Each structure stands twice: as C-alpha cells, then as structure tokens.
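Here the complex is missing one protein chain, while the rest keep their positions.
The block that comes next holds chain A.
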C-alpha cells in the first residue's frame, strides 16, 4: 500500500452526535452513513433513524458547469477520431486547436459564472459562483501553460513569445487600470499612470508604453530629448519573428547589440534626472533587484519569470526553463510564505514533470474533469510514458474511468459517460456493463435509450436484464401488451411463456379474453414461445367458431392437441370446447378425427388418474371432472357413429 500524499480531509456530519459509531456503505459517487447503536462499553444506546448521503463532487449538479461537461464531451469524441496513422507534423496543429477548444469552453463557463456571481442577490450563490470562477481560472492557467510547454512545444524564440501571451492573457487588471487612466482628464498626471507604464514594460507591450510616454513627453517639453531617446530604445527592441527569414542566431546577435546599447544608456546616466525612465531602463536590462522591487505589479512569480526571460534570455529553450523557474520562485516568494498548490503545479510543469502536474491537480481539485481531459490529450500527443499503476490500466484510462464513473451517477449526464467508457480499451466495457444496469428507469423512453446503448455494444446480458425489469414492471401493473413487447425485444421466450400463461389464466377465470387487440395481432411474434403460439391459435379457433367456420375450427382444435402445441393442462378445456362441435346436427369431425380425439381423451384421463390418487381433491371437483369425461365419451361415441355412417354412405 502506498503512502498517502496528503492527509485525508475530515468531514463532520452534524446530525450524528459526538462519539457515536457510524456504519457506512459505498455508493457509485457517494457514501451512505448512519448512526449505529454500538457503544464501546456499557449498554447500547438509542440510535437516530436517519441515513446521511455524503457526496464529494457537487459540480455535476451545477447548471452552468453542465455546459462544460457537454461541450468537452463533444471535443473529446472528436479527438478520439483523429487518425493514428497521420504524421505527427500534421497532427500537432490539430492537437493545439483541440487544446484551444477546450480552453475556450472553460472561458465561456467562467464568463457565465462571473455574470451570475455579479448579478445574483443570493449571497451564498454569489460566493459559490465566485469560488468556481477562481477554480476555473486556475484550471485554464494550468491548461494554457501545458499547451505552451507540452503540446505546442515551440522551439527557442517562439517559446518566449508564447509564454508572453500566456502571461498577458492572465493579467487582465492592467488593461482595466490603463482604461481608467486614459479616460481621466489628464492621463499623465493620474496617480496610476506610472504603474500602468511599468506594467506594460514588464509585459513587453512596448508599443503601448511608447504611446503612454508620448503623453508624458508632451507635459515636459524640457525633457523631450530624453523621452525621444527612450522612445528610440523601445522601438528598437527586437522581437523574434517565427515566420520571418531571420534565423535565431541573427536575432540573438541583434538582441545583444540592443541590450548593450541600453546598458550604455544606463551607464551614461542618460536618464539619471528622471527616476521613472531610469527605472524603465533597468527593467529593460532585466535587473533582478529592480524587478523584485515591483512585486505588486508583477503579482506572481511566473510573471517575474517570463519578464526576466524576456529581458535576459529571450532565446530560452524548453530544456532550460526549469533552471530559471525554480530560482525565480524562490526569489519571488520570501522565506515566510509557503508555495500554494497552484505554484507547485506550475513549477512541476516548467520542470516537465507531467506526472507530477497531474498528480497535484488530482489532489487539489474535487472533480476529475480537468485531469481526465488533459491527460487524454497529452496521451494522444504521445507525451505520457506508460506508467504502470498498481491497478493495471494506464494513467489515461484510470482517470477517464474515474471521471466517467462520476458522471454516471447523474440522472442525465450518464449518456456522456458512455462515450468515455467506449474509449477505454481495457476496462471501459466492464465498467459500462456494471453501470448501465443501474441507471434508474422511470420512463419507457429512458429504458429505450439505455437499451439502444447496450444493443449497439452487443451487451446481450444487460439487454435481457433490462427488458426483464421493464416487463416485470409492466406485468405488475397489468400491462400485458407492454410486457409482451419487452420480451419480444429481448427475445425472451421464457417471459413470453409467462405472459401467455397470464392470458390463459385470465381466460379460464373470466371465460373471455382480455386485450384482444394484442392477441389478435400477434403476428410473427407468436413464434417466440410455444405457449404464445398456442394462445394465438386458440384465439383463432374462437374466431373461426364465431364465424361459424366449424370445419376449420375443428381441424385447428385437433391440431392444437395432436401437434402438442397445447399444454396438457389445457387439454380438458379444449376438449370441452369440442363438445358443442360434437353436438352439432351436422357431422363436423370425421371418423379419423374422432378417433384422435378419443385418443387424446384417454391420454388425458390416464395421466389424471395417476395424479388424482395422490392428491386429495374435494369430492365435488372430482365429480365434475368425472361427469365431464363421461359426457365427452358419450359425445365422441355418438359422433363416431354418425361419422362412420356418413363416410360409409355412397351417393347413388
């Protein structure tokens, strides 16, 4: 057993009093807990009769986050269908675009949650939404970094540009402040003016810096030349152009030249008279102390990292990142503050420890959505080494199974989970087989959907089981037609027999058939079970009799017995049905047919005699039976006589 990574969280159950022993049972997504009467010492006390349900993941019930699950399912399914045999060069842009799709879905959810958090009057809801927004922000931050480092994995030069984009995307407050400053009467005299300028410099947005500085320059005509000099420096900073003809080495050379020029300006004290401009100059040189002086403007250690790289080492390679990352984090966070989980995750990402990233994220988040989808995408990019877990399946499959199992407990999102299980080659099918039978079936329509899922995957046992449940339910509510239609779907002959027995019992009890619309229109379904066939044919007999087509009715009746379609228990009824035909003026049964009828009667009575002696039946019943048999014998004998005579007569 491995050690635990973090101490398990303790959840107090308020309704259970202190010191009581609890019993529990695991559910698919929750635990049921109850109070027991057990006491360590002394007499057992009285218990409370409540059962408590404890659920870890509330997210699947959030109406806004549901969109996240639905949309990401769509993207996930699309990702699985990307052909394996394409060369990796053409697959990479597809993977990047899929990653961007996932992120835009996260952003859309964030915006909606933000709107609700702002507009609602319910404070609890507002805090809840606010929390979810910050979690989604963190998730998107991590995902974006993973996209930059792992999926896109740009070479030196482009890498820094992507990192810059990443930082800029997640520091929206700069633009807000800038808007405020620019909308004021005299922007250059606004108290936040220089903060905005410095923030822009830190983010490498030099165009905006130049535009802002122009305003300041207009206010101080005396220092115009100094501002002009700064403006020139800013405009000449080289940025790598990935699509251009310039090679990385050429860019590096150019950048060094520029760096030296800035250094010279600083040494020359060109900006000594203006502390702001001097500050900017120092930042441009990537001076660590200056950067660290502006922790509040940077906000985070990773902003510090990217800024430092921008102004010290813009041609940084992927493999060099982790040196800088660790040192930046240590420098930025003073010795007192402990790194938060998010910091650890990002650091692990910079160190290319993908497994650590996934592990830390799994611990920090209460929902498997993020790690499952990210791992799946990284697995498609062939970035995960096969990491053998103690549970046998690989990491990707494990996470997907966990995520999908969580979804399955939801009354409506279970349909998404089916697709996830489909794409887990090793255990997906087994999980699906177990889970699909436990979907609550309140309506027939839901049952039909579940059945369609099972049938498409040839899960015949589950089909039978579900159809049987629905058929039993129908039978209990006396919906014989529904029950029959379910047993036809499952091709369940045994159940069809059961239903036919019910019909026949009804007939014996009431003397008429119920649900004639069903029996009259059985069609080929009749052949599903012998009993059902008998039912259909027996009804046909009645119809023929009603239409006075006696000869055909007689023939049918006989065939029911001789072909052994009728169960022996029913033969008495059939023979009794034959009585009126035998009593007709016209001879209906031929001599041969009469012999056969007699044979059937003898067979029946002999078997009855064997059983009658062993069971004690009331005297009256036996009397009735004996009378019936005697009547039949008499009628048969009379019919035989008439038939022989008729057949023997020759018309002259």
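The rule is simple: a residue touches a chain if its C-beta (ideal position, glycine included) is under 8 Å from a C-beta of that chain, and two chains touch if they have at least 3 such contacts; residues count from 1.
One rule holds for everything that comes next: contacts and distances are computed from a predicted model.
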TODO: Match the chain absent from this complex view to the correct UniProt protein name in "Nucleoporin 43", "AP complex subunit sigma", "Ribosome biogenesis protein WDR12" or "Calcium and integrin binding 1 (calmyrin)".
DONE: "Nucleoporin 43"
- [ ] Return the single residue from A:24, A:38 or A:61 that touches the missing chain.
- [x] A:61
TODO: Using the touch definition up top, pick the residue from A:488, A:561 or A:587 that touches the left-out chain.
DONE: A:488
Open item on the list: Of the residues A:452, A:551, A:564 or A:646, I need the one that contacts the missing chain.
Closed with: A:452
TODO: Out of A:415, A:465 or A:605, point to the residue that touches the absent chain in the complete complex.
DONE: A:415
Task: Residue touching the undisplayed chain, where the options are A:185, A:268, A:289 or A:517 - done: A:517
TODO: Against the chain that's been left off, what residues of chain A make contact? List them.
DONE: 61, 63, 66-67, 70, 73-74, 77, 411-412, 415-416, 440, 442-445, 448-449, 452, 477, 479-482, 484-485, 488, 514-515, 517-518, 521-525
